[in-house]
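Some chains omitted; the rest stay in position.
Naming follows writing order (A and B), and every chain is counted from residue 1.
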Amino acid sequence: MDTISIIGMVSIIMAGLTIAVGSIAPALGEGRALSQALNAIAQQPDETPSITRTLFVGLAMVESTAIYCFVVALIIIFANPFWDYVTGL
Amino acid sequence: MDTISIIGMVSIIMAGLTIAVGSIAPALGEGRALSQALNAIAQQPDETPSITRTLFVGLAMVESTAIYCFVVALIIIFANPFWDYVTGL
């Protein structure tokens, strides 16, 4: 295998793998928090505004780890310095 | 194996793997949240509107991680810059 094949191959592999693996935990964590939020609303309907506000701020924080992975995946596909180097030869 | 075989092979592999792995956690997380929502409705029928509204907003947020994976899978199949480069040779 020549250099272009290798760099291309691992770029595709890691782009997919990064977002696939990286979306596991945020989805589980968000599902858990959402699930508990619905429970909390059922227990304390009067606190619905403060619960949903805390929920969405927290979800954004959890989502940020998924976004780190998405950013790295897009960098690997569209702004990959290693690919640019080897195809620029 | 020549370059086209390699790039084609890993593109197919990662397209399938990305969406397959990437759909595990959102489905589990959504199933959990949905399950809790039904429980919450059974506990507090009067809060059904606010529960379902929070549920669907939250599900959309969880679904977003599955969509990141679906987007990357489709990019790998139909807008793959590495494939375009090697077949454009």
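Here are some notes:
The working rule: contacts are C-beta pairs under 8 Å (C-beta built on N, C-alpha and C of every residue); 3 or more make two chains touch, one makes a residue touch a chain.
Note that this is a predicted model, so its numbers are computed, not measured.
Every protein chain here is a copy of the same sequence, 2 of them drawn, and the whole complex in this file adds up to 14 copies.
Here is the rule we go by: only the chains that are shown with their structure count from here on.
Overlaying chain A on chain B by C-alpha atoms takes a rotation of 25 degrees, rounded in steps of 5. Computed centre separation for the pair chain A/chain B is 11 angstrom, with centres defined by C-alpha atoms.
Within the complex, the chain B residues that touch chain A are 1-3, 6-7, 10-11, 13-15, 17-19, 21-22, 24-26, 28-33, 35-37, 39-41, 43-44, 46-47, 50-51, 54-55, 57-59, 61-62, 64-66, 68-69, 72-73, 75-76, 80-82, 85-86.
By the touch criterion stated above, chain A contacts chain B in their complex at residues 1-2, 4-5, 8-9, 11-13, 15-17, 19-21, 23-32, 34-39, 41-43, 45, 48, 52, 55-56, 59, 63, 66, 70, 73, 77-78, 83, 87.
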